[in-house]
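Sharing a structure with you now.
Apart from one protein chain that is not included, each protein chain of the complex appears where it belongs.
Per-chain numbering from 1; labels A, B and C assigned in written order.
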């Protein structure tokens, strides 16, 4: 189980391949990559703030919870902070299991919890000003299904 | 939307990156990779037979159905046939959407339908003989949730 | 009409396809004719519930009409994916 919180970018394809390599024996590998969307063609940059110290702890706790719920051969979480541009990868989750259902469920669980329980905050900088991205009710609601 | 049915291997990481590149504007990219599992340490090879002509048609129909159900910026399906060894990638699905829920749901839908509705048959060759992989009731049941 | 066989259906029959002249009205009628061709066919079609059928490359049913159909394929349930 690997958790990385980092400022530098990463290569999702390379990460997927090395993750798959590391979990030999798993038949199913699921990945999720989050990419900075352009906000109506005018996003200048995205700033991601986090809470050093708490961040890795919170993510590790979420990953541990996923391990108790599903039979996982491995899990990977990478989340960036700092300054990002449109099209940059923000974060990635990968899960591996014997069968597809566990891998899919665990990846969705990790995403839902990362979204609302890991201490990251996004700010969008556009030509018309800066604004903090607001949490969506549906993201909080998504937790209730687990 | 890309569908490839091929004998040669492919690189999931490269495919993921070029897919992500091709769907700029999507915030969420999900991938699923299916890998040949070793059968208790004695799988010599896996043979995948398919129905040329019907295969791409069946997969395209499944992808079209996914497009009507979810808002997708793109979808990719690669499925191999022929002779594979333990650890080889069998197939891959990738989906891209604005938000994660659509991308996850569409990827799971594609997998469930590919599994039971695309004309592929797997045969495992081990030291103790050859055997056709049998369809599992739970794979057929998985279709009922959509 | 082309009749195609895949996976263990093909192995039991021993050939991947037959080209036949038939007046069979439905898939079930065609299966009766095929069974008459010998014990390989009887073996392949011994339990219809274990089989699937495609008509002109679309999944279909055993009571479907063969009117206008050019290609029939018999095979076990599919096992693609991971």
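What we mean here is this: a residue touches a chain if its C-beta (ideal position, glycine included) is under 8 Å from a C-beta of that chain, and two chains touch if they have at least 3 such contacts.
Keep in mind that what you see is a predicted model, and the values were worked out from it rather than measured.
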Chains on display which the left-out chain touches in the complete complex: A, B
Given B:13, B:27 or B:119, the one touching the chain that is not displayed: B:27
Selected residue (touches chain absent from view) among A:3, A:16 or A:35: A:35
Sites on chain B contacted by the missing partner chain, in the whole complex: 27-28, 99-100
Missing-partner contacts on chain A, residue numbers: 32-35, 48-51, 53-54, 57-58, 79, 90-91, 111, 114-123, 132-135, 139-140
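Convention: only the chains that are shown with their structure count from here on.
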Touch-based graph of the chains, sorted into line, ring, star, complete or other: complete
Interface with the most contact pairs, given as the two chains involved: A-B
Most distant chain from chain A, judged by the mean position of its C-alpha atoms: C
Closest chain to the centre of mass proxy, which here is the mean CA position: B
Length of the line joining the C-alpha centres of chain B and chain C, rounded to whole Å: 26
Centroid spacing, where centroids are CA-atom means, of chain A and chain C in whole angstrom: 48
Per-residue overlap in chain B, given as positions that touch at least 2 other chains: 32-35, 111
Two or more partner chains touched - positions in chain C: 81-82
